[in-house]
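With one protein chain held back, the other chains of the complex are shown just where they sit.
First chain written, first letter: the chains are A and B, and each begins at residue 1.
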Amino acid sequence: MLGRYIPLLVAVVIAAIIAGAMVVGSLILGPKKPTRFKETTYECGMTPVGSARDRFPIRFYLVAMLFIIFDVETVFLYPWAVTFELGSRAERMFLLTEMGIFVGILLIAYFYVVGTGSLEWGTEDDASSKALGKAKAARPPIRFGNENSGPVSLPSGARKAA
Amino acid sequence: MSFAVPTEHYLLLSAVLFCIGVAGVATKRNPIVVFMCIEIMLNAANLGFVALGRHFGDVGGQIYTMLIIAVAAGEVAIGLAIIVSLFRTRETIDLDEADLLKL
Partner (left out) sequence: MGAPTQAIRDLSGILPILVLWGVALVILLGAPLLRRGPGSRLAAPLGGAGALGALLVLLRGSSDGFGDTLFAGAALTDTLYSSGAFVLLLGGFLSVLVAQTYLRSRDLEKPEYYAIMLLSLSGALLMMQANDLIVLFLGLELMSFGLYVLAGFARTDAKSDEAALKYFLLGALASALMLYGIMLTYGVAASTELSNVQSAVARGALKEPMGIAAALLLVIGLCFKIAAVPFHQWSPDVYEGAPTSATAFLATTAKIGAIVAFLRVCDTIAGGYHTWLPAIRAIAILSMIVGNLIAIAQTNVKRMLAYSGVAHAGYLLVAVACMGFRLMGTKGTQASILAMTGAVFYLLAYALALIGAFGVLAYLSSRDKDAQTLNDLRGLASSQPAVGYAMVLFMLSLAGIPATAGFIGKWQVFYAVLTGGDVALAVTMALTSAMGVYYYLRVVWYIVFEESAAPKPSPTGHGVEARPRAMTGVGAAITICCIATIGLGILPAAISSFLTVVR
């Protein structure tokens, strides 16, 4: 029964060979002139400072969760839309009312979210931001040793090659 | 040669996913990872529903999957909220350290 997957296997093998050949080829043929700055983490030209695993304000979580919940509810519009097309005129009115109720409940949820201030971003001096600031200060940023090195100057050898 | 994947293969994959989920729940100590394993179990069931729905020519299997996805999203929201709340009071979420309520 697995015989039908052989073409798929062949495709995977060919892809692996091509990709592998490219990587190995560039390893063998490419010139290597490592410098200290070439080996630091690439951060779009910025000097890397601190660890990426930092604590974020809790509001990012809240907004993300609200997005997920409201986003997933839209999936129910699809089966509804398919059924809607099949219905007669009277049935369509009925289906429209049903979807109105569904969206209405979501709207109430939205009013609740807004009414309780869950979407307000707050200011720097509110309690949670202060707590966060304290937590940040407690942990020193990771240092790479190149923070004070100023703008990067290319070694003279590299300029000659160009 | 028809290239349709037979239903048994889907169910086999679903069973494998389910077992991975159960094994993860049994061995992991980080609640977020445990929770991800539970989500894998839910998605194993989802896969089974879709495959069986296609097998029976019944649209129900797909609708069930949508309902389960919505349920899973709600579960994520509640679960992560509880984990965040626990982290705020305890500064740790390791399950071995959640021991205030041991006998």
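The working rule: contacts are C-beta pairs under 8 Å (C-beta built on N, C-alpha and C of every residue); 3 or more make two chains touch, one makes a residue touch a chain.
Here the structure is a predicted model, which is why all the values come from computation and not from measurement.
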Missing-chain contacts mapped onto chain A: 90-91, 94, 105, 108-109, 111-112, 115-116
On chain B, residues whose C-beta touches the chain left out of the figure: 11, 14, 18, 21, 25, 31, 34-35, 38, 41-42, 44-45, 48-49, 52, 56, 58, 60-61, 64, 67-68, 71, 74-75, 78-79, 81-83, 85-86, 88-90, 93, 98, 100-103
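Going forward, only the chains that are shown with their structure count from here on.
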Centre-to-centre distance between chain B and chain A (centres being mean Cα positions), rounded to whole Å: 21
In the complex, chain B residues that touch chain A: 1-3, 6, 63, 66, 69-70, 73-74, 76-77, 80-81, 84
Chain A residues within the chain B interface of the complex: 1, 4, 58, 61, 65, 68-69, 71-73, 75-76, 78-79
